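Every protein chain but one is kept in place in this view of the complex.
Here is subunit A:
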Amino acid sequence: MDKKVKLMQGNEACVEGAIAAGMRFFAGYPITPSTEIAEISAQKLPRVGGKFIQMEDEIASMAAIIGASLTGLKSMTATSGPGFSLKQENIGYASIAEVPCVIVNVQRGGPSTGLPTSPAQGDVMQARWGTHGDHPIIALTPSSVRETFDLTIRSFNLSEKYRVPVILLLDEVIAHMREKIEIPNEDDIEIINREKPENDIGEYRPYETKGERLVPPMASYGEGYRFHVTGLIHDETGFPSNSPIVAEKLIKRLIDKIEVNKEDIISFEEYNLDDAEIAIVAFGSTARSAKSAIDMARDMGIKAGLFRPITIWPIADEEIDELSKKVKTIIVVEMNLGQYVYEVERIAGKNCNVIGFGRANGELITPDEILDKIKEV
C-alpha cells in the first residue's frame, strides 16, 4: 500500500491517530476549539464499526467512555478548558479504577470561559492535579500535526499498557493548524492492547498483580468474569475497604506503576543542546517559536538549544537535572503565567539559573520575543 499524504489540521490528525490506535468509542460534548474531534469521530467511527455519542454534558462524556472501556472498547473524549474542569471528577474515577481511556484537551485561554478561540497552555497543572487526591496520570503534548497523529496512538498505547487515563494536551494552534502529513502504513504502527486475564472464571481477582508487573490484567464486562468496579478504595478483589493498609497499598501501587516505568513513558526532543549555554524548555506550539528563536540566536553566535518535553507528565526529571548541570541558564517558555517553570525550577534550580517567560493573553509567543529574552540573558 502506498503511503497516504494528506493536508489536515491537528484535530483531524488526532481522530486519524485514534482510529489507527483502535479507538471504537467516542463520547463528547461540543466545545471550541476541540469540536472538530467530535465531528470527525461522528463521521468516521461508524464506518469502522465503532460508536459515537454526543452526551448531555462533559461529565457524562467522561463517564460514558469509562463505561465503554470497561466493556472492552478503546475509548476517547475531547474537550477544552471549561469542559476539562468538568471531566476531572471522572478522570479521578478512571485513575483509581484503572480504566484505560484518552482525554484530549485542546487548551484555550482561561480561566472560566476565557478566550474560547485563542491558544493557551494554561492547563499544564490541571492536567497533573486537576482531580482530587493523589493519583497517577500521563500527559503528552505534540508540536505538530504529524506528531498529534503519533501521540494520539501513543496515548492509547500507554493507557492500555498502564491502565491509566492519558491526557493529550493540544493547544488551539496545533489543533487548527493545517500541515501536510504522511500517514504511516497500518503495519508500521505499533499497537498495544490491555493485558487480558488468563484465570479461570471464579479465580479472577480484578486488581491482583503478578510479580514486578504493577498493572493488573483487565477483563471486560460480559466476558463471564462478573467482577466489581468502584471508585472507593478497594482491595485486590475490587470490593471496598476502609483499611489504611489496603488504602496505602493501592495508592502506592497506582503511583508506582507510573514512577517505575518512567523510562518507558517519558519522551522528549533535544535540539542543539550539545554545546548549549542557554536551554529553552518549551512544548506544544510554543516549542516551534522557540526553535526559530534558537536558530536566530545561533546565527548570532549565541549557544542556545531546546529541550522539548513530549511527555509533560510525569516530568523528565532526570534529563532536566542532567541538562541543568551543563547549561548556565534555562528559560521555560509557556503560554501561561508560570506553571511548568516551577517544576523545572524544583529540579534544576540548584544547578543553574531558571527563568520563566510566559503570557496568557491569547496571543502566541513569537520567535523574536524569545530571542529578545535569550539576548537579555
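Methods note: a contact is a pair of C-beta atoms (placed from the backbone, for glycine too) under 8 Å apart; a residue touches a chain by one contact, two chains touch by 3 or more; residues count from 1.
In this text, contacts and distances are computed from a predicted model.
J.: Match the chain absent from this complex view to the correct UniProt protein name in "PadR family transcriptional regulator", "Similar to stage IV sporulation protein", "2-oxoglutarate ferredoxin oxidoreductase, beta subunit" or "ABC transporter ATP-binding protein".
T.: "2-oxoglutarate ferredoxin oxidoreductase, beta subunit"
J.: Looking beyond the chains shown, say which of A:15, A:31 or A:73 touches the absent one.
T.: Within the whole complex, the residue contacting the unshown chain is A:73.
J.: Given that one chain is not shown, which residue among A:53, A:265 or A:316 touches it?
T.: Touching the chain that is not displayed is residue A:53.
J.: Name every residue on subunit A in touch with the hidden partner chain.
T.: On the subunit A side, contact with the omitted chain comes from 25, 27, 46-47, 49, 51, 53, 55-57, 59-61, 63-73, 75, 89-90, 93, 221-232, 239-240.
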